[in-house]
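To keep things clear, I will list the structure first and then write my remarks on it.
All protein chains of the complex are present and in place, except for one that has been dropped.
Showing chain A:
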Amino acid sequence: MSKKQKNILIRIISAGILLIIAALLPLEEKSLLRLAAFLVPYGIIGWDVLWKAIRNIKNGQVFDENFLMAVATVGALAVKEYPEATAVMLFYQIGELFQSVAVGKSRKNIASLMDIRPDHANIEVDGKLVEADPEEIEQGQLIVVKPGERIPLDGIVTDGTSSVDTSALTGESVPRTVRVGDSVISGCINQSGVLKVEVTKEYEDSTVAKILDLVENSASKKAKAENFITKFAKYYTPAVVISALLLALIPPLVTGGNWAMWIHRALIFLVISCPCALVISVPLSFFGGIGGASKKGILIKGGNFLEVLANAEIIVFDKTGTLTKGVFEVDEIHPHGIDEDKLLELAAYAESYSDHPIAHSISSKYGRETDRNRISSNEEISGHGIKAVIDDHEICAGNSKLMDKMGVEIVHCDKAGTMVHISDNGQYSGHIVIADKVKESAQSAIKRLKARGVKQTVMLTGDSSSAADAAMKELGLDKAYSELLPADKVEKVEQLLEEKSPKGSLVFVGDGINDAPVLSRADVGIAMGSLGSDAAIEAADIVLMDDDPEKIALAMDISKGTLKIVYQNIIFALGVKFIVLLLGALGIANMWLAVFADVGVSVIAILNAMRAMRIKEKN
């Protein structure tokens, strides 16, 4: 509790005790002495409200909640409802205190979810470690990160081995092992060993600064629901105040009835006229949803994107790097006349001098060191493959053109991917299929999205149609468009935008490379962040920090859950207020109920809003 809040608490307690004493004193009803006895606690608890009311009127802020409370309670005193006036002021202050404690706590909770700001960087000065401000470290400087510390800047490990906890950035709980030569990202926590890191980016360009900037600015992109509330609040208060005035004047004038009774009813209106519950709880819900998502490695750039994502109808995926890993791997080995291991061995030896990604994928599949003594010659034939002499056998490994050239007849294969054919002394030995592997979670990601009511899942790729169709079937996608250039992708997305219903939205998921125009054309662009890819972080509306397509379903659940909470709060707060207004006009509700409708509803709505922070994925 802050000092201000403690102060209020003391005033609440003392005013409460004095109010009870005043009520118990045997004073004559409606006597001046009784008024004086109640004015003491009223003054203690309400002086600042009255003072603010006067000050704000001077500043032209008429419909201010202080003013309304002042009018309501002074009005109650005037109609000689002394205990009620004091108690209403007391409850108003209790509610305000509750509200400020709850909001303060929620704000801190959410902020701590996103707190990845490093406090210092250790640098070596004359052989001693000195703590420095991360913002003052320059590119190329060496920093030391001790176990338990947060890595302050992006860099490359030059000394030491350790495991690094990336969960604050990616939501991934398994620590990553880093060694000399590996790059590390700011915001992660160094867990086990001391690391020496050469800084590659200054603080303002580092991952941590970018993410913080992104999340903090998310509050500035307001959701429709938020804008609705702001507009609503503008009209709500004056409308209630005017109806209060009419309620105080018209019935007694028309019926010639009891002025005090109607004024009392009108005062109840004033107590309920602040739209606080909505104005606080709606943005708080969005903020909570965004904070909770960022804890799970989903960065959302604004409340508006939560709204759009919740209505996702068509989801368009880029293939490479999004649904697939974007790295080549041996998919299948089809030997011809020899066994599988032997074929792989021949290929690995033939390709052992090559630096081509395909050669890497074969040697990593082979998994053993190659004994170079067995290779007596090795010749790379550009655009074709490799001719090598291994154990006195002439081995050729390459595409079908190479086989043609060598006069070797090949066995055709229908598998999608890149083929490496191998021949041994002019005899065909088989082929190895190399393909970009589909991500393990991609299939279930699509399934989960369909379970959430996504009508169409579409894949766009520059790959050949056979590779695209194979991936489409494997993943259970509805459509695949292949052999597209980046410009064609925009065109396809525009076509799909016309197909969707007006309420639904189109989501594009890409890896941020080459698809910035599509990311911005879609209703929501989701990028695979691949930790620190600047293009992705800038172009997209939502960034998945760990590149896992399954997170899209979780992001949808968070969006839907947050919106549900927002609507619950809007309906609850407005519902209670209108009912109390009605009951107040009929003379059934008293001022106590009105205070509940004001601050009580606020507190409940705030507590409800906090749930947005902890939305979990449905199965």
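Simple rule for what comes next: a residue touches a chain if its C-beta (ideal position, glycine included) is under 8 Å from a C-beta of that chain, and two chains touch if they have at least 3 such contacts; residues count from 1.
In this section, contacts and distances are computed from a predicted model.
Note on the omitted subunit: UniProt lists it as "Heavy-metal-associated domain-containing protein", one of the names in "Raffinose/stachyose/melibiose transport system permease protein", "Electron transfer flavoprotein subunit beta", "Heavy-metal-associated domain-containing protein" or "Response regulator".
Checked against the full complex, the one of A:K80, A:R107 or A:H393 touching the unshown chain is A:R107.
Considering A:I280, A:A293 or A:V420, the position touching the chain not shown turns out to be A:I280 (whole complex). The omitted chain makes contact with just one of the residues A:A132, A:V194 or A:A233: A:A233. Where chain A meets the chain that is not shown, the touching residues are 4, 52, 55, 59-61, 65, 100, 103, 107, 110-111, 216-217, 219-220, 222, 230, 233-234, 274-276, 279-280, 283-284, 287.
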